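I am attaching a structure below and will ask some questions about it afterwards.
Of the protein chains in this complex, one is absent; all others appear in place.
A and B are the chain letters, set down in written order, and residue numbers restart from 1 in every chain.
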Amino acid sequence: MVDFSLVLQATASGVVTGCVYALIALSLVIVYKSTDVINFAGGEVVMVGGYLGMVGLLYLGLPYALIFLFSAALTFALGAAFDRLVLNKVLGRAVPGQSILVAMVIATVGLSYAMKGSVRVFPYTEDVRRLPPLFTGEPIFIGSVVLQPQDLAIVGIAVLVMLALWAFFALTITGKALRATSQNPRAAALVGIPVRTMRMTMWGLASAVSAVAGILLAPKLLMTPDMGVIVILAFAAAIIGGFASLPGCIVGGIVLGVIQNLAGLFLTSSAISVAPFLVIMLILTLRPQGLFGGRVVAKKV
Amino acid sequence: MYGSPSWQRLAPLLILLALGAVLPPLLPQYFLYLGNVLMMYAVLALGLDLLLGWAGQFAFAHIAFFGVGAYATVLLQTRLGIPFAAAMPLAAILAALIGMLIALPATRLRAVYLALATFAFAEGAQWVFNAWDRVTGGADGLRIPAPNLFGYPLGTDPRAFPVMAVVLALVIAGTLYLTSSKFGRSLCAIRDSEHAAAASGIDVRKTKVIVFAISAAYAGIAGGMFTMYQSFVNPETFGFAQIVLVLSMIVVGGLGTLPGTLIGVVLLGLLPEVMRTAMRSLLVWQELVYGVILILAMMYMPRGLWGTFFRRRVRP
Partner (left out) sequence: MSAPLFSLKGVSVRFGGLQALQHFSMDVATGAIHALIGPNGAGKSTVFNCVSRFYTPTAGEIRFDGRSLLEAPAHAIAGFGIARTFQNIELCRSLTVLENVLIGMTPRIPGYFPFAPGRRRAAAERTAVEEAEALLARLGLADQRHTPAEGLDFGGQKKLDLARALASKPRLLLLDEPAAGLRNREITTLDALLIDLARQQGITIVLVEHVMQLVMAVADRITVLNFGRKIAEGTPAEVRGDSKVIEAYLGHGAHA
C-alpha cells in the first residue's frame, strides 16, 4: 500500500509539469487550428525560446521578468516569418493527388532541423547549460507536499499566459478575427479579414507561448539543442484534450502530467516514458476527439 | 497505370542485377557499404510511398515494422534455428500481420489523428525494443549472427551486396506490377476521392488495411536486409529521426512515383555522407543544411524532383 502523501506529491508535481505541457500543447493546437498543420518544429521552438531566455539573462543582463518578453518577442517574429516566407509559398503550390499538408509538415520538419542545427552551430551551446530558476529559496510546504518556489512560478506564469490568451481570443477584435479565420478562412476573407496576416499572427503567437514554456522548463531540464523531444508529451496532452480544443490542452496537459507521475510511482520508472504513447493510442482508438472535441461529423458530399 | 510494366521499365532491373554481381570485387568496401545502405532504404521508402504517396494515408508506423523485421529475422535464426532464407520472409510476414492489426483500428481515424496514432505506435514500439530486454537485448541490442544463405555466408558488405541487389530488384518489379494493376488504381482512387472510390465499388476500408499490411511487409523486408550487412541491431535505429529521413526521401524525390522515390533515396541517403566528407570540419552544420534543404524543397518543388521535372505535362 502506497503512502498517500506520496500520491499527493506525485499529483502536485504532475500538475506543475502538466502546466508546461499545456502551454506547449496550446501552441501546437493554435497552429493546427489556423493552418491544419501539425507543427513538428514545436519542440524546437520551445528549445530556442529557452536558449534566447538564457542569452537574455546571462549575456544581456536583462532582469528575469524581461527575458520572457525578450524571448517571446523574438520567437513571435521567428514563427511569423516562417509562416509568411515559407508556408505561404508552400500553400500556394497545391498539388492535386497530394495533400498540401504533407509538404507543410515536411517544411516544419525542416524548420525543426534548421533550428536545432542553428543552435548547435553557435559556440558553447553544446556544453550543457542550466538556466537559473526564476525564484530560488526555501522549498514550500503545502500540507505534506513539497514544492520548489520555481514550481509555483511555473504554475503561476502558465495560468497567466492561459488567461491572457483567453482574454485575447474572447475579448479583443483581433482575437475574434483570428478565431473566425481558423473556423472558416473563406468567409473570413469575404468579410475583409486579412487571412494571411491572421495566419502569420497565429504562428507568431503560438511560437511566443512556446518560448515562455521553454523558459519555464529550462531550469528543470538540462538545456541542450535536443530538448525539443519533449514535444511528444505536448502532443499527447493536446490529444487527450481533443486536438481542436484550447481548454482541452490545459486539462490534457495536467491530466498527462499527473498520469505520468502516478505511473512512475505505481509502476516502473520506465513506464513514465511510454505512458504518453499509450495514452495517445488509447484515446485515438477509443475516443479520437478527446475529452473536449465535438462529435465527429460526417463530411458533406 | 494499367496493363503490365513494359520491357523498357523492367530492363533497368537487369542493370541493377548486373551491378550487383560485378561491383563487389571492383569497389572498396566503403562504397559497397553505402550501396547496401541505399538499397535497404530504397525498399523502406518504396513501402512508405505505397502508403503515403499512392494511397494517401498519413501513417507513420513504418519504422516499427522495420524494427520488427530486423529483430524477428535475427531472433528466428538465433532462438528457433530457422535458416536465414526462411527467417527473412517469415519476419516480413510477421510485420505484415502486425501492420494489419494496427490498420484495423487506425483506418477509422481521420488524417491528423491517424498520423499521431501511428507515430505514437512507432515510438511505443521503440520503447518495447528498449524495454523487453530478455528478447531484444534492450538498449544494447542483439548481435546479428552472420546470416547464411544456403551455405553462402553473408554478413559482410561485399557478400551481401549482390543478394541485396536481387531483393531490391524483386521488390521494384513487384511494385511496378502492383501499381499498374487494378489494386494500384484503387489506391489512387482512395487517395484522390474516397467517395468516387466507394461509388466505383472499391471497398475502401479493406483496401486500406491491405495496403497497410503490404507497406509493413516492405518495411519488414528492409529489416531483413538490414541484418544482411550489419553486425548489431539496437533500438536506436528505429526512432523518429529514421521515419523523418524516409519521409523526406519520398517527398523530396516525388510522392507516388517510383523513379522519384528512388532518386530521393539516393540524394538524401548520400547527403550525410557527402556532408561528412566535404565538410569534415563542419559536421555540426549537417542538421542545419539538412533542414534548409527540406524547407527549400517544399517551397520550390512540392511535387518532388521527379514530379517537377518529369511529370506528364498538364495540357491546358
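Just so it is clear, contacts are C-beta pairs under 8 Å (C-beta built on N, C-alpha and C of every residue); 3 or more make two chains touch, one makes a residue touch a chain.
Computed from a predicted structure; not experimentally measured.
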Only one of B:142, B:189 or B:293 touches the unshown chain, namely B:189
Contact with the hidden chain, among B:92, B:197 or B:295, goes to B:197
Since one chain has been left out of the picture, which residues of subunit B touch it in the full complex? 1-4, 174, 177-178, 181-186, 188-189, 191-193, 195-204, 256, 312, 314-316
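In the analysis below, only the chains that are shown with their structure count from here on.
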Chain centre separation in whole Å, for subunit B relative to subunit A (CA means): 32
Which residues, counting only subunit B, touch subunit A once they are in their complex? 52-53, 56, 58, 105, 109-113, 115-117, 120-121, 123-124, 127, 130-131, 188, 191-192, 195, 244, 247-248, 251-252, 255-256, 284-295, 297-300, 302-303, 307
Subunit B partner contacts - residues on subunit A that touch it in the complex: 32, 36, 38, 40, 86, 89-90, 93, 95-104, 106-107, 109-118, 120-121, 232, 235-236, 239, 243, 270, 273-274, 276-278, 280-281, 284-285, 288, 296, 301
